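Of the protein chains in this complex, all but one are displayed in their positions.
For clarity, chains are labelled A and B in written order, and residue numbers in each chain start from 1.
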Amino acid sequence: MIDIIKLSFMLTIISVIAALLIAFTNLKTRDRIHEQQQIAQQNALEQVVPSGMSINECSGEDSSFNQQYWIAQDGTDTVFIFKIINKGYSGNITYFVGTDKTGSIKGMSILEQSETPGLGSRTQEEISDKYFWNGLFSQKKAGESWFSQQFKGINLYKQINIEKSVGEWHKLGLEEKENLISDNAVTAITGATISTQAVVNGIQDQARSYLKAIQESNDDQG
Amino acid sequence: MESFASLIGISVSAIFISNFVLSRFLGLCPFLGVSKKISSAVGMGMAVIFVMVIASGFTWIINRFVLVRFDVEFLRTIVFILVIAALVQLVEMALQKYSPALYEALGIFLPLITTNCAVLGVALINTGINPITGLQFTFFETIVNGTMSGVGFMLALVLMAGLREKLELSNTPEILEGLPISFITAGLMALAFLGFAGLNFFA
Partner (left out) sequence: MIKDELRRGIIHENPILVLALGLCPSLAVSTSLQNGFGMGMAATFVLACSNVIISSVRRIIPDKVRIPCFIVVIAAFVTMVQLIMKAYLPALDKQLGIFVPLIVVNCIILGRAEAYASKNSISKSLVDGIVIGLGFTFSLCILSIIREILGSNKLLGLKFFPGYEPMTIFILAPGGFFTIAFVMAVVRYLGNRRKGA
C-alpha cells in the first residue's frame, strides 16, 4: 500500500514540475504566437489589394449583413475584402478575396489550407524564377502564388469557369492568359480539381452574396 | 439523415482514402514489427482498435470540457499521452486477469501500443475539423473515427502480413532482404490505396 502511495507521489511531483515548465513557456510565447497570427492575416489582406491602399476593418453591423469585412480606399477607388471559409478536400480553406463594386476581383490570397501536400497545397505554391544554383543566397521576397494571381480580373458576378484543357496558368503565354480572362475562366491545379473547385465555389457562393448585401444596403442608404 | 451520411463518409475516409498507415504514415513501427504472421497481425489489430476507440472517447471529453474550457490547450500533448499510457496499463491488467491467453500472445507488443503514433495521432486528429462536414468533430463522430481508423490500421496490417508470409518463401536479393522489400511492398500497397483519393462524397 505504501509502495503505491510512494510511486504515485513521485509521478505527481514530476508531472507538476513538467506542467509548471510548460505553463512558463506558454506565458513567454503566448503574445508572440498571437502576434504571428495577426501578421499572417495582415499579409494576406495586403496581397489582395494594389499596394498603397489603406485597409480598414468593418464590423458590418450597420447593414443586414453581419459578417466581418474590410474596405480599402485610395482616393475614389474602393475595394471590398471578404474572408471566405469553404470546405476543401481535407479540411477548410480560409482565404481573402478583394473585389470592387462591379464584382471585378482585384486579388485573392489564401490564409490557411490543409490540403494534400504536393497536390491541393499547390494553391499556395510560388513559382520562383531562380534556380538552386544561383538563388540560394539571394534575397527572398514574399511572392504571390500563381493560383491566386490568375483570379485578377475575373468577375465574380458572372459564372466562373474552370478550364482544364490548357494547362496550368503559370505556363501559359500572354495571349492565352487574356483569353482566359475574357472567358471568365481560371485553370485548375493538375490532380487537385476538388481543391480548385472549392476555392471557386466559395467565391461564387459567399463572396457574391456578401457583395450583393453590401450593394443593397448602400443603395438603401443612398 | 445528414449526420448518418457524414458517418459513412468518415468511415470510408478513415479506412480507404486516408488510411492511417498507407496514407498518413501513422503506426509504422508495429506495422513493420508485428506483420510477419497473420495471426499476430489480427491480434495486434484488435488490441489497437480497442485502445483507439477508448482513447478517442476519453481524450475528446477531456479536450472539450477541461482543456478548452479552462484555456489550457498547450497542455494537450502531455495530458493526452498520459491518458493513453494509463489506458494501455488498464487494458494490460484487464487482459491479464480475464484473458491470459491473449495476454501471452500479444506479449511485449501490448505496452508498445502506448508509443504507437496511431493512437496519439487519432486523438489529435479528433480535436480538429472534420473534413467531411467542415465543422468540429462531435463525440459520436469521434468514436466512429477512432474505430474506423483502427479498422483501417488492422486492414493494412493484415494485408501486409499476408504478403510477407509469401515473401518469406521467395528469393529476394540480399541487399533488399528484410526491411527494404517490406517497404517496397508497403509502397505498392500505398500506390493502390492512392486510387481511392478521388472519392469525394459531397463534391
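Everything that follows uses one rule, which is that a residue touches a chain if its C-beta (ideal position, glycine included) is under 8 Å from a C-beta of that chain, and two chains touch if they have at least 3 such contacts.
The structure displayed is predicted, hence computed values, not measured ones.
Trainee: Name every displayed chain that the left-out chain is in contact with.
Mentor: When the entire complex is considered, the left-out chain reaches A, B.
Trainee: Just name the one of B:Ile15, B:Val91 or B:Ala186 that touches the chain not displayed here.
Mentor: Considering the complete complex, B:Ala186 is the one touching the chain left out.
Trainee: What residue numbers in chain B mark contact with the hidden partner chain?
Mentor: Residues of chain B in contact with the hidden chain: 22-29, 32, 74-78, 81-82, 85, 111, 114-117, 120-121, 124-125, 174-176, 179-184, 186-188, 190-191, 193-194.
Trainee: Suppose we count only contacts with the excluded chain; which residues of chain A make the list?
Mentor: These residues touch the chain not displayed: 3, 6-7, 10-11, 14-15, 18-19, 21-22, 25-26, 29, 32-33, 36-37, 40, 112, 114, 116-119, 126, 128, 130-132, 135-136, 191.
Criterion: only the chains that are shown with their structure count from here on.
Trainee: With chain centres taken as the means of their Cα atoms, state the distance from chain A to chain B in Å.
Mentor: About 32 Å separates the centre of chain A from that of chain B.
Trainee: In the complex formed with chain A, which residues of chain B make contact?
Mentor: For chain B paired with chain A, touching residues are 18, 74-75, 78, 82, 128-129, 131, 133-134, 197, 200, 202-203.
Trainee: Within their complex, state which residues of chain A touch chain B.
Mentor: Its residues touching chain B are 15, 18-19, 22-23, 25-26, 85-92, 116, 194, 197.
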